[in-house]
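Only one protein chain is missing from this complex, and each of the others stays in its spot.
Each chain carries a letter (A, B and C) given by its place in the written order, and its residues are counted from 1.
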Amino acid sequence: MSSTVQTHAPHAHSPHEHSGVAHAAEPKTNYLTANYGWKSWVFSVDHKRIALMYLFTIAFMILVGGVFALLVRLELATPAGDLLQSENYNKIFTMHGVVMVFFFLIPGVPAVLGNFLLPIMIGAKDLAFPKINLLSYYVFLVGILLTLTAAAMGGVDTGWTFYTPYSSTYANSQVALAAVAVFITGFSSILTGLNFVVTVHKMRAPGMTWFRLPLFVWANYATGLIILLSTPVVAITIVLVALERLFHIGVFDPAYGGDPVLFQHMFWFYSHPAVYIMILPAMGVISELIAAFSKKRVFGYPVVAFSSLAIAVIGFFVWGHHMFVSGQSTYAGVVFSVITMLVAVPSAIKVFNWVSTMYKGDVLLSTPMCYAIAFLGLFTVGGLTGIFLGTMGLDIHMHDTYFVVAHFHYVMVGGMVTAFWGGLHFWWPKMFGRMYPEAIGRVAAALMFIGFNMTFFPQFILGYMGMPRRYHFYPEEWQVLNLVSTLGATLLGISYLLPMIYLPWSLKFGKVAGKNPWGAKGLEWEADSPPTTFNFDKTPIVTEEAYAYPEGARHQPEAKVV
Amino acid sequence: MSSVDATGLAHHFEDLEQQRESATLGMWAFLITEIMFFGGLFGAYVVYRTMYPEAWDNGSRELDVFLGAVNTTVLIGSSLTMALAVRCAAKGNNKQVAGFTLLTMVLGFVFLGVKVIEYKAKYDHHLIPGPGFMYGGHAGGHEQIFFALYFTMTGMHAFHMIIGAGLMIWVILRALKNSYTPQNHTHVEMIGLYWHFVDIVWIFLFPLLYLLGRHGHAIGAATGGHH
Amino acid sequence: MWKGIPLFPDSASTYSDAVDYFYLALVGISIFFTLLIAALVVLFAIRFRAREGSAGATQIHGSHVLELFWTAVPLVIVMALFVWSTKIWFTITRPPAHAEQYYVTGKQWMWKIQHPTGQREINTLHVPVNVPIQLRMISEDVIHSFFIPAFRVKRDVLPGRYSTMWFEATKAGTYHLFCAEYCGTKHSQMIGSVIVMEQEDYQRWLSGAAAGETPQVQGEKLFAAMRCDTCHTGQPGARGPKLQGLWGQKVDLSDGSTVVFNEDYVRESILIPTAKTVAGFQQLMPTYAGQLGEDQILSLIAYLKSLSDPAQGGAKP
Partner (left out) sequence: MSSEHSHPHITPIKIYLAVFATLIAGTWLTYWVAYKDFGWLNTPVAMAIAIVKAGVVVLYFMHVKWQSKLTMLYAAGGFVWLLTLFAFTLQDYFTRSWLPVYE
C-alpha cells in the first residue's frame, strides 16, 4: 500500500524494498531466527511468537476435541448404547463442547491469525500491550490444564451450557473445577479482546484511517468489543454456579426460590454474542481471501465493515431465542425473535457482497479460495437454518433437537473452522516463509466439503423428525441417517488431519515463499516472510485504501502452477 | 524484546503520549469488563428484588447500617487519598506518592476490618446461606437469596480491594525508588482508576444492600426482622 | 433404498400441519437462496477464472442500489416469516378453554402423569383423539422438557414453577415422548410413548386401568389430613383466608401489593408461607416443605381449583 503496486511476486532471495530497489541477498533475521532457546519463546512478548504458541496449543486442543467428537459419532452409529456407558457418553459430549467452544472456536481465529496479523496489517510493531498478550496466553494455558485436570479427575457431565440446577446441585461430576477453568479461560479472551481494541484505536500507522483498514481488522475490532462487553457476565455467572456448588451460597436453587431461568439469561447474554465472537473474525478472513483471489476490492467495503459492527451490536439483543420454550415470557420471546430476524440481514448482506466481489474478478481457485468458497456454501446453509430456529412457532418443535446441532455446526465448523483453515493456508507463507503443497491442499478442502455435508446434513432431517440432542440412545428407525453422519465424520476427520500433516511437512520441504506469493494487497504482504521482529524496517506510511488492486489486476503465472 | 528506554517508552510505541493514551484507553476497556462483571450480580439483585420484595426488605434490615455508612465514608476517604497520590505522581513528588498510597492502603484495610466484623455478626445470627441458614426462626426462606447475593457482592468487592492493596505495595516500592516523573507515572494513574472504580461499586452497594427497605423504621435501628 | 427409512415425522395434532407448512416454506426459501449463491459462486469462479489471456479484474467499488436491494429483500422476507411464525406460536401456546387437565411431574429420569379421572401412568400418556388436552407440569429436581415430535410441541418442565402446554391429537397411534432438556445420566432414557386412542377405546382403557381417586378428591383428603381446614375453615374470623371462589382472582397482600391466586402462588404459599401474606391476616402458617411432594401439591391445587368451579360444586368467583 505504501509501496508502488507490485505486479509480480518477488523472488524469495531478492526481496524488493518499499522503494522497489533490490538489495543484495543477505541473510536477514526474522522473528523466528531473532533469538534461540526455549526462554526466547516462553517469555516472548512478540505477537508473532505468541500467535505461534497459540497455534500449537490450539492444534493440540483440536485433536483432543476431535477425539471426543469421534467417540460421540462412533457411539451414535448404533441406536443402542453399546460403546460407552451413559455417564461417560455425557461426559464426552460435554468435553467435546467445552474444548471446541472455549479452546478452539473462540480463540482460533483471533488468537492465532489475529494476533499474528492485526499489528502487521495496521503497520504497528506489536499489539498495544505485549506483556498482557503473553499473559493472556498463559492464562489460556492454565484454563486448558484445569479443564484437562477436570477431565482426568472424572470429567464433567453438564453439557457445555452448565444449566442450573443440574450443574449447581444435582450433577455428580467435576463441575466446580470445570467452571473455574472456563472462568479463567474467559480472562484470556478478555485480555486478547482488550488488546485488539486498544491496538486498533491507538497503534495504526500514519495514514491508516478507519476506512483503509482491512476488513479482517474491522472484524477483529468488533469481536474485541463483544468480548469486553459479554465475557465478564458469563464469568460472574460461572462464579455463582461454583459458589453454589462449593459453599451453598447460591442464587439459582429453586428450593428456596431461585430461578433457573435467570441462569439461562445470564449465560446466553454471553454465549449468544460468543457465537459472533467465533464467526466475525472468520468473516474477516473470508473478506481477505476473496479479495486476494479475485484481485478485487471487496464489493461494498464500508457496508461489509459496518455490517460487522451491526452484527456485534444487534447480536447482543437476541439471546432469548435460546429460551423460547424455557419459561421466558411470551412478550420477551417476541422481542428476541424479531431482533433475531434482524441480525440475519447483515449476515446476508455480507454473503451477497462476497459473491459480488468475485464478479469480473480474476478468480484463482487456490486452496485458500477453495476454503472460502466452501465457507460461502456452508455458512449460507448455516445462516438460513438459523432463521428456522429464530422463529418462535417453529422453534417450539426444533429446540434442543439435532436440527440445532446441525445448524450450529454449519455455522461454527462450516463457517469458522473452514475460514480458519483457509486463513491458515493463505498466511502460512507469511508466518513461516514456506508454501504448503497446493494440490493436496485442494484435495483436503474438497474432502472437507463432502465430509462435512455428509456429517451434518442428515442431522437436519433427524432434527425435524424430533431426535433430541445429547441423546445416548435413540429410536432404531433413525439409525441409517446416523450411520451416514458417522461415516461423513470419518471423512471430515481425515480432511482435517491432512493439513495437520502436510503443513508441518512444508516447514522443511515447502517451496520458499517470497514476501508476497499471492501478489496480494495489504501491509502484511510488504513485510518479509517471515516478518522481522518489529514487522517493518521503518513504520510504513499508508496512502491507499485497502485492496487497492489496479484495473486489470491479474494473478501471476507462477501462482497458477499446480 | 519489550525494551523500555530511559524515559519509560516501550519499544513498540512512537512516543510517550501514544503510550499514555493507550494505557488509559486500555484501563477503561478493562473497567468496562469490571462494570459488566459486577453488572451480572446487580442484574440478579434486581430480578430477585422484584420477585421477593418482602424478603429483600427483611434482609436489608439485618445489616448494620451504621457500620455500612462508616465504611462508605472510609472508602470515599481512601478514594480522595488515592486521587491525591495520582496528583503527586503527576508532579513527580515521589515521597508524597508513597505517603498517600500508604494512607489509601490503610483506609482500605480499615474497610476490610469493619467488613470482617459485619461478616462475623451474620455468622452469629445464622445468616450464612447453606444448610444452617435461619431467618426469623425458619430455614429456607427467600431471605437466603438476599444473603447469598450480599455475600457474593460484598465478597467480590472485598476481593477487588485486596488486589488493589497488593498493587499499591508495588506503587509504594517504586515511589520510594523515585520512579515516577510527570511524563511517566502511568502505573499510579491506572491503579487510581481501578481504586475509584471499586469505590463506585460500593457507592451502589451501600444503598442497595443496606438502605432500601428501611423506610418506616426508626433511624439507626440495626435489626428489624431478627428474632 | 430409502423405503422404510423415515425422513419426515408423523403429523398428528391440530397445529402440526401449520408448523409443517411453515417449515416447508422456509425450506423452499433456503433452497432458493442456497442454490442462488452456489450458482453465482460457481458461475463466477468459472467465467472469471484466472487464465492466460484473461482481461484481469475490473475494479467495481460497490453499488448503493444493489446494497439497498439485498438489504431490503431479506428484511422483508424475515419480517414476514416472523409474523407468520409468531402467529403459529400463539396457536400452540394458547390452550382453548375447558381443555382436559392432566398433571405431569418430571423427575430424574421418568415422567409421572395423572389423568383428570385419577389414573396414574409412568412414561406413557394415553389420550383420546380430538380432545384438547392441557398438561400442567412441574419438575421435582432439574429442568426437563416434555417433547412430542409428532405434535410439534415441547415445553420445559421447571423445578419450582408450573409450566403448561396443550395439544389436540388428530390421529390415533403411538408416538414418541422425549425429554428434550439435558437432565443427567439417563437423559436419553427419559422417554416414553403418547398413545392416542379413539374415544371409545380411551373410555375402555380408562375403565380397565386402576382408576384411583381423581386429583380433586385426593386434594380434598390431603387438605383434611394436613389439617389445612383448621385455619382455612372458610368461615368469617378464621385464622386463614377463605379459599372458596378465590381461584384466578387478585388477592391483596399485607404489603399493599396484589398477586393472582394461581398455581404458582398456591405452591409458594404451601412451601414458603412467609413469602406473601394476605392482607388482614397474620403470618401463622407453617411451611409444608419436605412434607408434601410435587404430586400432592398438584392434587391440592386441583382441589382448590374445584372450590372455585361452580360446575364442580365450588363457589363462583
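Assume a residue touches a chain if its C-beta (ideal position, glycine included) is under 8 Å from a C-beta of that chain, and two chains touch if they have at least 3 such contacts.
Quantities reported herein were computed from a predicted structural model and do not represent experimental measurements.
When you scan B:58, B:79, B:101 or B:144 for touch with the missing chain, the hit is B:79. Shown as candidates are C:16, C:30, C:93 or C:269; the residue that touches the absent chain is C:93. When the whole complex is considered, the residue among B:29, B:105 or B:172 that touches the unshown chain is B:29.
In the full complex, subunit A makes contact with the omitted chain through residues 201-202, 204, 229, 233, 261-262, 265-266, 269, 316-317, 319-320, 328-332, 335-336.
Residues 17-18, 20-21, 24-25, 28-29, 31-32, 35-36, 39-40, 42-43, 46-47, 50-51, 65, 69, 72-73, 76-77, 79-80, 82-84, 87, 90-91, 182-183, 185, 189, 192-193, 196-197, 199-200, 203-204, 206-208, 211-212, 214-219 of subunit B touch the missing chain (whole complex, contact as defined above).
Keep in mind that, in the parts below, only the chains that are shown with their structure count from here on.
When chain centres are set by their Cα atoms, the one at the greatest distance from subunit B is C. The busiest chain interface, judged by C-beta pairs in contact, is A-C.
Centre-to-centre separation of subunit B and subunit C, using mean CA positions: 44 Å.
The multi-chain contact residues of subunit B, meaning those touching 2 or more other chains, are 52, 55, 140-142.
Shared contact sites, meaning residues of subunit C that touch two or more other chains, fall at 272, 275, 289. For subunit A in complex with subunit C, the touching residues are 81, 86-87, 90, 157-159, 161, 163, 165-166, 169-171, 254-261, 294-297, 299-303, 324-327, 330, 333-334, 337-338, 341-342, 344-345, 348-349, 351-353, 355-356, 358-365, 373, 376-377, 380-381, 384-385, 387-388, 391-394, 396-397, 399-401, 461, 464-466, 468-475, 477-478, 480-481, 549-555, 557, 559-560. Only residues 255, 257, 272, 274-276, 287, 289 of subunit C touch subunit B when the two sit together in their complex. Across the complex, subunit B meets subunit C through its residues 52-55, 136, 138, 140-142.
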